[in-house]
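Only one protein chain is missing from this complex, and each of the others stays in its spot.
Per-chain numbering from 1; labels A and B assigned in written order.
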Amino acid sequence: MTLHTGAAELVFDNVSKSYAGRDVAAVSSLTLEIPAGTFCVLVGPSGGGKTTALKMVNRLIPFDDGDIRIDGRSVRELPAAELRRGIGYVIQQGGLFPHMTVGENIAVVPKLVGWQRARIDERTSELLELVGLEQADAARYPAQLSGGQRQRVGLARALAVDPPLLLMDEPFGALDPITRARLQAELRRLHREVRKTVIFVTHDIDEAIMMGDRIAILREGGVLAQYDTPDAILAHPADDFVSQFIGEDRALRRLALRTLADVELTPGSGTNSSVRVSSRTTVRNAVSLLLESDADHLVVENDDGTTRGVFRWHDAAELL
Amino acid sequence: MIVAGAFTGAFGFIAHNPGFLATKALELLELAGAALLVAAVVALPAGIVLGHLHRGSTVAIGSSIVGRALPSLVLIGVFLTVLGIGFVNNMAALAVLATGPMLTNAFEGIDRVEQDLVGAARGLGMTGWQVLTRIELPLALPLIFTGIRISAVTVVATAPIAAVAGGGGLGDVIVNQASYRLTGVLGASICVMALSAGVYLALVGVQRAVTPRGLRVTMVPEVQRGKESV
Partner (left out) sequence: MTRFASGPVIPNFGQGSSCVRGDHTFCWDWVRSHWSDTLAPALVQHLELVAIAIAIGFVIAFALALFTHRAHAFDQPIGVFSALLYTVPSLALFQLLVPFTGITTTTVEVALVAYTLVVLYPNISAGLRSPPPDVIEAARGMGLTPRQILWRVELPLAVPAIIAGLRIAVVSTISIATIAAFLLPKGLGYPIFVALGAPTPFKTEIYSAGALAIGLALVCDTLLLLLRRILVPWASPRVA
């Protein structure tokens, strides 16, 4: 079996699936092109078919019509088990094997594809560091780890043979908000480092906006409502369903996607009593600060302390 | 064929000696019943109380383990030497055998009642005794009855062996092949089996009658589904 490093392009070509006895299809003529290296989020309400669509990629759920292609090859070409070894898969509850140590869990697929012991050990070390765990954790059992740690192991395990494609099914759903936020940030960082193609399923639009390079919104019946960058979706929702789904505060959410460094500031340095903020502050937080303080402007500083400019209300509006 | 002959003979024996077998069966049930009663009087309250207090699990669970390791024949032999021949020694031996399952199951039944429910009951203002009688006991009934059933079947199954120590009952026939021939022995064995099954079914019936309706309704098993409803 050939291993690619790097990332794969994933294409859904008119894929459909229905279950017998139900009027609404699970997935309807889904067509989606996901370029290599993209972090693509599938989001939508329950019944929208997003998990189904995900599981059709590694054939845990068979599809009725259409095709799914990875780097041009149909997923139906290879035997299922072989296909899956080349795709990373992370699920919500982790699914770590309780009878194996962390190290042994990570080593499952490498052993299946015949790696040597030395290579497996090296890779395990590498992965533990990558996902933010200690080397000593390799000898521990899942029962000894916290929920957040287990999800990190799940991620490491999925990345073990360096697959070009990673499938993640609501991986942070079962975690408390603090751990979830931390892992979300780390996954973003990881993706910037290791540019693989990731398909990430969630029902949480905020998570989608935060994580995704591209977002695919699926409505009930597995119909694609919109597929675009977060900013584009927020700026121009395709229809009422999408507007409702992303929420009435979409303008504010758009502001959360930019920092003050992206804004064209008014030249100036304010007064001595002005509130000063870093250029890394998101525009949304800056607006919030403006509301809080009584001022009509904020002074924006660079990291080194030099003044960058002054931020006023209408500077925010310009962005939109 | 020998087999067919033996079994027809066995049924013939039963058909020809109904009164005798009935008397013997009753003797056996008397012995078994007495043993079960004595054991129940000790084991059930103990198990229930320990379970309610969540104490003494080693004893409660250990009693079954130890009980299993005590061969019935050994118990009968020992009690014979200590208490002489007759009814009491066998009843005592069988009672020892019957204690384990009832103690363990009563303990586990009460101990395992969801603590959330107990907490809710306490929160409503129930005393310990009320919690025990209104919440824990009804919920623990299935397990308690299982324990009683296991003990009952064990005792009925072991009682024939007591015949060697003066226990009487159907065992008298089974161990006495010289007098009753194979057909008699087989016939009595079939009767013991029937008794055993009968006791089992009777207790299942009692359990059903005593279980609160809410618990009797079977739950439709939840099919494991992912987040998606599809």
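To be clear about the criterion, contacts are C-beta pairs under 8 Å (C-beta built on N, C-alpha and C of every residue); 3 or more make two chains touch, one makes a residue touch a chain.
Note that this is a predicted model, so its numbers are computed, not measured.
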{"item": "Visible contact partners (per top-of-document touch definition) of the missing chain", "value": "A, B"}
{"item": "Hidden partner chain, touching residue among A:Asn14, A:Ser146 or A:Ser293", "value": "A:Ser146"}
{"item": "Hidden-chain contact residue, picked from the options B:Leu70, B:Met126 or B:Leu141", "value": "B:Leu70"}
{"item": "Selected from A:Ser28, A:Asn58 or A:Thr197 as touching the chain missing from the view", "value": "A:Asn58"}
{"item": "Chain A residues touching the omitted chain (full complex)", "value": "58, 60, 80-87, 89, 91-101, 108-109, 112, 140-141, 143-146, 154, 157-158, 167"}
{"item": "Residues in chain B touching the chain absent from view", "value": "2-3, 5-7, 65, 68-74, 77-78, 80-81, 85, 153, 156-158, 160-161, 163-166, 168, 171-172, 174-179, 182, 185-186, 188-190, 192-193, 196-197, 200, 224"}
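Everything below uses one rule, namely that only the chains that are shown with their structure count from here on.
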{"item": "Distance between the centres, which are taken as Cα means, of chain B and chain A, whole angstrom", "value": "58"}
